[in-house]
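To keep things clear, I will list the structure first and then write my remarks on it.
Omission of a single protein chain aside, the complex is shown with its protein chains in their original locations.
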């Protein structure tokens, strides 16, 4: 509906704001009443996303302090829309003036110029800026708290690969300390190499891409609505709303397509608690679009950041002539280190929506629950 | 909305029916008035999808003859909902009775049983059957005709890989003859090997997966609605509604995430007709969620079919005991050869929706146009 | 979404078919699994709606036999879409050929001709025929059974006024026998006069309008979602989808707007069972868009039927010249006697949707409940 700025059916989020406008914000309609909520609940994930925290991210300083404008009363959600906002500060838009006719290769500049007839706010990439992912985090952090509070669902994401360097062993323990290094990779040895690779690319005026993996645990069996609202459908739709994402796979994904059925099928058995589980999890926790009670496992590929310092060829749209482009300003040499909290939040947003649709989270939470 | 059986905003399709029920069908609401349409326009794609056409697909015979029940008058669409239906024939449901308490590994049986409290129609896998992809083809073939008729958009899909065997050279010419072999792979040499691999797996009571690639050409610049209705978001949502799909990537996808920005960015230039194009197409025709005028290139991974003849371990849900399972009935040893028409149709359904949303296709087509 | 043929959020109904096409039908997506359902449950309300039952309705014979094509298995709903269909029989479309260029005053002919560019199926008024209300009855009768089965909610509608003749005393008892006379008015004396007035208008080649009143009882407190999905909002939206409806009011309605607040406010007290009730019900059971536990009381005005036998002036659209029109065919001299089952069903459709949205009806009904 509208022009694409809304997602969800029961837990509905509408994003607004521009990178260099007055603010960015999100309104969530459909959050149940009775959830304890304060700005700190949202700020935590925003702080993990914000730039300027290490050498591997852009050196721009964005405080990104969230304010809740509505929907919370006496420390609890009320059932009314929750509007969250971050005021933009000190944006320097001059560099965008210089390049507004020379679209950056790999960026939305050119199709956006055509689509919006020149009316779009191009400063800081406007609505196409990675900065807008902060609005995804606002709604998603709220969803994450709701899922944890009501159903005990946890969602964790981490860097699996950067510039072709892949993490080795991933364990429950090292996932827990994934934020202890600059690239947010659970494997500290790989993390060190990834960091070095990013710094090298940065020195060369270039950028790297990578892969984020995400795991959700504690899900009930049967979330998801086939055919068109399968969990994979709705999760992938939301994940592709993150700029720079070009691929999504669940469970064994592309690799699984090379296996045989007898290898890829996950065999059922009862675990020691009497719960139906599978010996492997090639399905990534989803069968027929429905959660099967195993952890949801998903991987998402980010292309290398489009805005690089190196000189590139492009066109001057106003003259039709070829032009050299050196993108000014400060940009992330790799967006992957900042992506895990975004991916966690986006996943949570969709799972919360489905949990409400399935009747697992009621419209009003019990007091004291 | 509802229970997930509807997709689209302006070109809206609602699927109904069960694998072994009376019929399967699709209602499309929002198809513009004035499109010449007959059952033959739909039947062509259905015939390419239907089983029993070669050794590599299931030997079940399904005639799959579509009837248009509404929305067409004097040979043109009227603007009213187009209901299309296929009457089911001679389904043999006995085998499903035998396995209704022993969920097939890799299939939706178990989560569906839990989700629907035992009320779901399990015969022939009910709503979770691959047979329901015929409803996607109904809506999608209509969309494909609409796109071709109004905007000249073509969408072609073909088998890129089966059982790890990948097509070599793909050209405009061999794509055109993709349906000349049983596996629908443009590369005839690879096609031969793929076929052999499927027959080998079949002999062993096993199954294979694979990858389908899809290319849409003739798109205008600027289709797609960021943030949440980006082309990638809406295309992936629809593609994951096809059973057995576990991964979707656009352009350079996962491979692109290993490259540097300077390699992966697509440089702009003017082609000989004065059109803005890019030298490479790592973006797969989509930047910032918007079409950039280059062909959309997408790949989708199908897991090996879950229903295999080989004996498998599972649980008897009614007793909680471990049980051996030999899936009865005739099943596809590999669904990939039947997938290309489905993928074409699903892609078209989403592109038609966006073309209407963008105002590129009007509610009433001009007579004689 | 689409072109307006769908209603509801959780209990979603999509209408298809044309008056003189092959069939008319409705697909309901979102009906919970586990509701006992057979065609008889739907046929009852359809029989009360169908024409040819008395002198005061059109003498066309329409059998209107419903078939359930999907979504029911072993006598229970499965959670999958329920497709219901009526095959059209023996429609005589010749008369519409004669008048297709001379739009009937008061009917949709002229705007429909302009809107659909001449592509619409005009036979029997196509999608604008009162015949399509049978699709509302299909979805609504299902909703009515669901509400009764799960929450004990009853909805009854009856004729309050025809041709300015208003029912006198309305009681619980005479409402129960509302179908014992041809005009479906609880007050038998008024019913007699109404019938006479219709027959008189019919003899003069003219038509009458009237008012239907509807009461829903057994509702919980708090149904409805302010601001835009208030009960009044969603009920009126659905009611205005019935052809010939031109006004809707709740509780004291227009009359209430002439009162003072001290008269119109409904005072709270506890009834003998300890339930919070009000002494009067000027609010018609809805405050702030939410049900307050009192019966919902609503009235809906039907204009006199547009298709009359009397000669009328109009334009010949093909020539722009004035023309005389005598509408051929057999038409209802008054649609009100056939309206009560339609109104009951439309009300039920909306209440079922809200009951599911509020979590009062779960996605799967308990077995044996």
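Read from first to last, the chains carry the letters A, B and C; within each, the first residue is number 1.
FYI, a contact is a pair of C-beta atoms (placed from the backbone, for glycine too) under 8 Å apart; a residue touches a chain by one contact, two chains touch by 3 or more.
All values reported here derive from a predicted model rather than from experimental measurement.
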Per the touch definition above, residue among C:203, C:259 or C:367 touching the missing chain: C:259
Full-complex contact with the absent chain, from C:19, C:70, C:181 or C:207: C:207
Residues of chain C (touch criterion as defined above) contacting the omitted chain: 1, 3-7, 9, 15, 103-108, 110-112, 114-115, 127-128, 132, 161, 163-164, 201, 206-211, 221-222, 224-230, 232-234, 236-238, 240-241, 243, 245-254, 256-270, 274, 276, 278, 282-284, 287-293, 301-308, 310, 312-315, 317, 320, 322
Where the missing chain touches chain A, by residue: 1-6, 8-12, 14-18, 21-25, 27, 29-30, 33-34, 69-71, 73, 76-83, 85, 115-121, 123, 126-127, 363-367
For chain B, residues in touch with the removed chain: 1, 9, 358-359, 362-363
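Quick note on the criterion: only the chains that are shown with their structure count from here on.
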Copies chain B and chain C - rotation angle from C-alpha fit, nearest 5 degrees: 180
Chain centre separation (chain B, chain C; CA means) in Å: 39
Separation of chain A from chain B, taking each centre as the mean of its C-alpha atoms, in whole Å: 27
Sites on chain B at which at least two other chains make contact: 1, 3-6, 9, 15, 115, 127
